[in-house]
Every structure is written in structure tokens, then in C-alpha cells.
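Of the protein chains in this complex, one is absent; all others appear in place.
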Amino acid sequence: MSEEVSVSYDDVVALMKTYAAAIAENKQSLTELDSAIGDADHGINMDRGFQAVIGKIDTVTSGDIGALFKTVGMTLVSTVGGAGGPLYGTLFLQLGVATAGKDRITAEDWSAALTAAVSGVQARGKAESGDKTMVDALIPARDAFAAALTDGADLPAALRRSADAAEAGMTATIPLVARKGRASYLGERSAGHQDPGATSSALLLRTVADAWAGDASTTTEEAHDG
Amino acid sequence: MSEEVSVSYDDVVALMKTYAAAIAENKQSLTELDSAIGDADHGINMDRGFQAVIGKIDTVTSGDIGALFKTVGMTLVSTVGGAGGPLYGTLFLQLGVATAGKDRITAEDWSAALTAAVSGVQARGKAESGDKTMVDALIPARDAFAAALTDGADLPAALRRSADAAEAGMTATIPLVARKGRASYLGERSAGHQDPGATSSALLLRTVADAWAGDASTTTEEAHDG
Amino acid sequence: MKKLINDPADVVREELQGIEAAHPDLVKVAYDPFYIARADAPVKGKVALVSGGGSGHEPMHGGFVGMGMLDAACPGEVFTSPTPDQMEAATKAVDGGSGVVHIVKNYTGDVMNFEMAAELCRAEGAEVESVVVDDDVAVQDSLYTAGRRGVGATVLMEKIAGAAAEQKRPLKEVADICRDVNSNARSMGMALTSCTVPAAGSPTFELGDDEIEMGVGIHGEPGRDRMKMKTASEIVDMMATAIVDDAPFSNGDQVLAFVNGMGGTPLIELYVVYNELNKFLAGRGITIARNLIGSYITSLEMAGCSITLLKMNDDFTRLWDAPVKTAGLRWGV
Partner (left out) sequence: MKKLINDPADVVREELQGIEAAHPDLVKVAYDPFYIARADAPVKGKVALVSGGGSGHEPMHGGFVGMGMLDAACPGEVFTSPTPDQMEAATKAVDGGSGVVHIVKNYTGDVMNFEMAAELCRAEGAEVESVVVDDDVAVQDSLYTAGRRGVGATVLMEKIAGAAAEQKRPLKEVADICRDVNSNARSMGMALTSCTVPAAGSPTFELGDDEIEMGVGIHGEPGRDRMKMKTASEIVDMMATAIVDDAPFSNGDQVLAFVNGMGGTPLIELYVVYNELNKFLAGRGITIARNLIGSYITSLEMAGCSITLLKMNDDFTRLWDAPVKTAGLRWGV
């Protein structure tokens, strides 16, 4: 097993802030993607949710990463609405369940958390791979991350492979005909457009990779096997 | 007194058809004038009315010019609506009253008929000279026609002077601030636009002058002084 | 021009056929000439109310024909006053022997056509009282103009006088109630976009992407001022100030507040406007005793709104609350 790199509570807080900023920055482009095959609100919805997260995140001071993720999930559920609200809400709630009680998370923790999160999203939305949804970014990200660990990659490297896979999955949604969500009403006409939810999900994975890239804020610890 | 030229029943029928055609041709430009200072319907209204006149005119076979004009007036009243309906309706009704029972009309008859028509329009609409209405074309036309007869002009020449005066009156409405009709709501903003009703009235006088210009259809008779 | 119509020349006739098919319980429709009358007209012993005007302002007036409101409406071509023969035929059809009130919005065409109609009706022995609505404060009222336009107060007048007629009040009193409504009401409108008269085919006026027309008329007549886009709060402030300052509203008054959509305005915006108006009036010590929010006197698909305030008294309030059963306004029955 590779040298253990793990992520602190503060790293997770920083991630949420960075992602909120990334969503704010991409608000318009996400909404534009949604106006092609949806109802022109995905960026607006996500931004409303993550601004609310920003407002709430500093009030959580438990040091419990699981509690932090759950707060994010609850906040998203009650502020985003639409399809994005329950789906991203579930994603973060499940990250929270998987990391409950932890003040640091390791690569293995993240792998398990990602797996739980993707399962939660699929249980809520019933989407399969290839339905042209956020799941098309999330499944490859989860699988690439696990594969990287198996290959012996360290956390930063595995996160990069996970983000790359998410982006590939996102791009791969372009030719797809949507089978879930609002875009499915379009039938064949949904082909040729990139899915907004897959785009915001790929952005999440990329933000994770950049935020936890092993710079100063991410602590390298002795492997403590177990 | 000059050699008497007069206008037959058929000349009047021809006039009405020519004017209807002229209105149809100018429908859009009249409506455009009305959209600047009114409600964008003057050409449409006039055209609806004169198409109805065309449909009715051949059913009148009395040979009575007065009856013909009255039919025109009644048809306009019941098909034009708006301000134009009662005003043009009254104009033709009064032409009809003034020419009742005649099968030909002379220059003097026309002078009297014009006078009656203008009075009728003013009684109905209460507009004075300078209020930026059709009256600004009609009053100069009436006065120029009478002056031309006094000057010894024949009917075609007098009609031309009448039409010229109507057009001058029409053009003179451009700088005016409207004091009657819908354009008066605009106050100062009505200045700089030509009045649609003055335009359709000038067109009427010009059509009369052209139609009764003394060509084949207008009969020259011996003066029978009376 | 994109509209849900067939030939522009047939719009009014086909609209009437639609109304006839939809509301046989409320109205009957005549086609030669055009008018819409109460299904049970003439109502014996009741003063009859007849109004009319250009089409394109729906539901006004045809949508207000029925129990407790109008006895007949005469629809003209789009934005064009109807003709005297329509008004004469409608008047005869609904005259229940107690006289007829003609409710006339103050536009030159409407006034002249109704005048001719009243002359014709009176010549045949009918008792006709004409009342003119002129509540639009956007227009300067002076001896040297056609005077103020009739707008939102028309709807309120038709409801209130309609209730009075239903109570079998006499002709003079019903006509006086109309005049009373008129003198206690003021309105102002504004547009975000133009409208397109079907027969014209292109917009009546052009407005920039960031411009509004303040004081617009219900036929797309230009208003007081063309200005840059503003917030709902600023717009309401301008309109309500113009209305309240014109009279007759003062601290302690009870009013009916009517927030009207011009035809292309979503209801969500009308409630935002109502919220602003409510705050504005509270600031002036004026209480909203009754309200009406929706698109009732429209200008085809124009986006924008108008505000009408009517100073209420006990009689007005009772008459407003009285039952009404029309396609456009209905309660109490």
C-alpha cells in the first residue's frame, strides 16, 4: 500500500468554499447548457444552493467531516430544488454517512464515500450509465478512483485520474440521447448537447483533485495501515 | 360666368371607385402615419369602409347623386368605426344632403356641397383649423375651390386648386400640436408628424380633381345659367 | 407577426363565435351587426347597461356581459370604436323599458359613434343616458385636447353600476353612480413592449430593449415619457404618485386598488406590483379595502400594467361585493 495521504476537516471546508466559487463562476455556462436541453436553471439552482452552503459551513464546528458533508447535503436539499436538489443533496448526505465521525479521510475513505454517494444518487434518480445524466460523470469518477488505488496511485494522483474520468464521462454525454430527467422529453433532439448535471459533477471532481492535490493544506501522514 | 362643366352620376360612381382604389393603395402608409401619433388603424379603417362602399355602390341605381353620396356616408358610418367613421360618414352624408335629387352637379353645386360637408365634419368633431385634423385639409380645399370660382376658373381648374390647397393644408399639419382626436394625448410629442386624417382628406380632393379633370368622362355642356 | 388567428379580417367574428360557443348560459351573440347581449335580455324593469369599444381589450367588454354587470357589449374591429348601428341594435335588444346607460370611454371615435347611436335611439323613443369615462392621469386634461382617456375605471364602473341596475335602481341614479365612479377614480398605465394590431401586422410602436413607455394608452398610444427600464418599485412609485397627487385620494381614505395586466404580463409580476402598491399606499395612509388583480382591460399582447385607484364609500363597497356572473368576473353566485 502506498504512503498514506489524508485530508483534514479544514481541507474539506476549503473544498466546499472552492467548489462554491467554481459554481458561481460557471453559473451562467451551466445554465446555458440547461437551456439547450432543459429549463435554463441548473447553474442558478446550484449557485443558490452553494451560496447557502457557504453561509452555513462556518457555523459547523464539530470537526466531524461526516457531519460537515451532511450539513452540506441538507442545505442543498432545502435550497436547490429541481432535480439537482435531491440528487446533489443525496450525494453529499451519502458522503456524510460514509465519513461519519472522521476528522481526516484517507484515499480508501474517499473511495468508499464516493461509492456510497453514487449509489445514493442512483437510488434516488434511477439513472443508469448512458442515460445522459450526472451519473455519467460520477460512475467513471468512482471507478477510476478505485482503479487508481488498485494501481497503487497516491491520493493526489488518484483524484486526478478520477477527475479526468469524470470529464471524459461528461464529454461522452454529448452524443447521447437522454433517457432521464427533463432532457429525455426531447428524445433524439437531446443528442449533440452536453448534460449540465454531468458538467457540474465533473467540475466537483476536478475541484476535489485540485483542492486536495497534496499541496500545503493536505497533510501527508505515516501510513497507519488499517 | 365661365362655360359650365358638370359631373354626371356615373362620374361620381367612378370617383368613389377610384378613391376606394387609392385608399387601398395607401392603406399601409395611412396606417403608418396613424401609428406615429394614433393607434395604427386609419388606413385599415378607411379601407374596410371603402371596400364596403364598393360592394354597395352598384346596388344603387337611382341616378340620384345625393342618394349615392348618402349611401356612401351610411356605409362608412356602419363599417369604419373609430373617429374616421362618423367623420367621413358625416362628410359624405352632407355631400348627399347638398346634392339630393340631382343627376348632374355643377361647380356651384360642388362648392355648396363641400361647404355643407365641412360644416358637418366640424359640427360632429368640434375641430377648428389648426387642431391637426382632417379639417386642416378640408377647410383650405373648400375655400380654395370657392375662390377659384370667384376668380372665374372652370371646374377642372378649380378642383385642381382645391386639391393643391388640401395638400398644402395636409403638409401644414406636420409642425402642429394636436388639439383633437387621439393625437392630442401626445401633447408636444404630436408635432413633427403629418395627420393621417388630413392625408386621407387631401387624397380625396386630389382624386376628385383627377377624376373630374374634364377628360372624356366629364361632360361639357352649354351653360344654362341657372 | 405571430398570433393565434386565421385571417386578420376574421378575428373579431371568430372570437365572437368562440364566445358564443363557450358561454351560451351567459350571453347570446348577434352578428349583423356585432354585439353580445345577456342571455336573458331584455330584463324587464331593470336599467340596461351597454358599453363597447374596439376589440383587443378582452375580457373588456364582452367578458363583462351577464348578471350584475353589462347587458350588452359592442365589439369594434381591433382597437377601433364600434359603429352606431351596433350600439343602436344592442340598445334595442336589451332595453327592458327602464332606460339604457351607454358607458363610453373618452376617445374621439367612441364618443362620436355613441353620440350618433344615442341620437338614433332617442329618435325612436328610447331613454338613453350617456356617461363618459376619463380616468387616465397620464394625459393632460385641458380644454385644448380631447381630454383624458377612459381606461381602468371602466371595469370598476361596469361592475358597480351593473350591481346598482340589478337592484332595479332608476336610470338617473345608475347613470349618476357611473359618473361618481368616474370622478373618484384615477388610472395610469405603462408598457414594457408594444402590441401588434393583427390587420397592421407590425408593432404599433418601437421600444428599445431597455426602455419603457410610461403613461401608455390601451391602444398603444405613446404616453407621457419614454424612459429607461426601472425596478417595479420605482415604476409603481411613479404611477401611484401621479394618481394620488391628481386627487381625490388622501390620508385615511379607503380605496379599491386595481392592478391590471396589459395582456402579455404574467400574473407573478402583477403580484409583485401589487406588493409595491400596497407599501406605497400604506406610506400615504391610504387603506386598500378591495382589490382586483389580473388582466381585465388589455391591449392585445402588450406587456405592462396599469394601476387604478377608486375611492370607496359604503355604497360602492356593497355594490362591488354584490354577486356578478360573467365570463370575465364572477363571484357570489
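In order of appearance the chains are A, B and C, and numbering begins at 1 in each one.
We take it that a contact is a pair of C-beta atoms (placed from the backbone, for glycine too) under 8 Å apart; a residue touches a chain by one contact, two chains touch by 3 or more.
Keep in mind that what you see is a predicted model, and the values were worked out from it rather than measured.
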{"item": "Partners of the unshown chain among those that are drawn", "value": "A, C"}
{"item": "Sole contact to the chain not displayed, among C:D32, C:E124, C:D209 or C:D314", "value": "C:D209"}
{"item": "Selected residue (touches chain absent from view) among A:K56, A:R104 or A:R124", "value": "A:R124"}
{"item": "Candidates A:A112, A:A147, A:L186 or A:A213 - the one touching the absent chain", "value": "A:L186"}
{"item": "Which residue of A:V53, A:V80, A:A107 or A:L204 touches the chain not shown here", "value": "A:V80"}
{"item": "Full-complex contact with the absent chain, from C:I235, C:L256, C:I286 or C:L319", "value": "C:I235"}
{"item": "Contact residue for the chain not shown (choose from C:Q86, C:T145, C:T204 or C:T265)", "value": "C:T265"}
{"item": "Residues of subunit A (touch criterion as defined above) contacting the omitted chain", "value": "31, 35, 37-41, 44-45, 48, 77-87, 124-125, 178-182, 184-187, 189"}
{"item": "Where the unshown chain meets subunit C, residue by residue", "value": "2-7, 11, 14-19, 21-22, 55-56, 58-59, 63, 78, 192-193, 209-210, 212, 229, 231-233, 235, 263-275, 278, 288, 291, 293, 295, 298, 300-301, 303-305, 327, 330-333"}
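We adopt the following convention: only the chains that are shown with their structure count from here on.
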{"item": "Contact graph of the chains (line, ring, star, complete, other)", "value": "other"}
{"item": "Cα-centroid distance, subunit B relative to subunit C, in whole angstrom", "value": "34"}
{"item": "Inter-chain centre distance, subunit A versus subunit B - centres from mean C-alpha coordinates, in Å", "value": "78"}
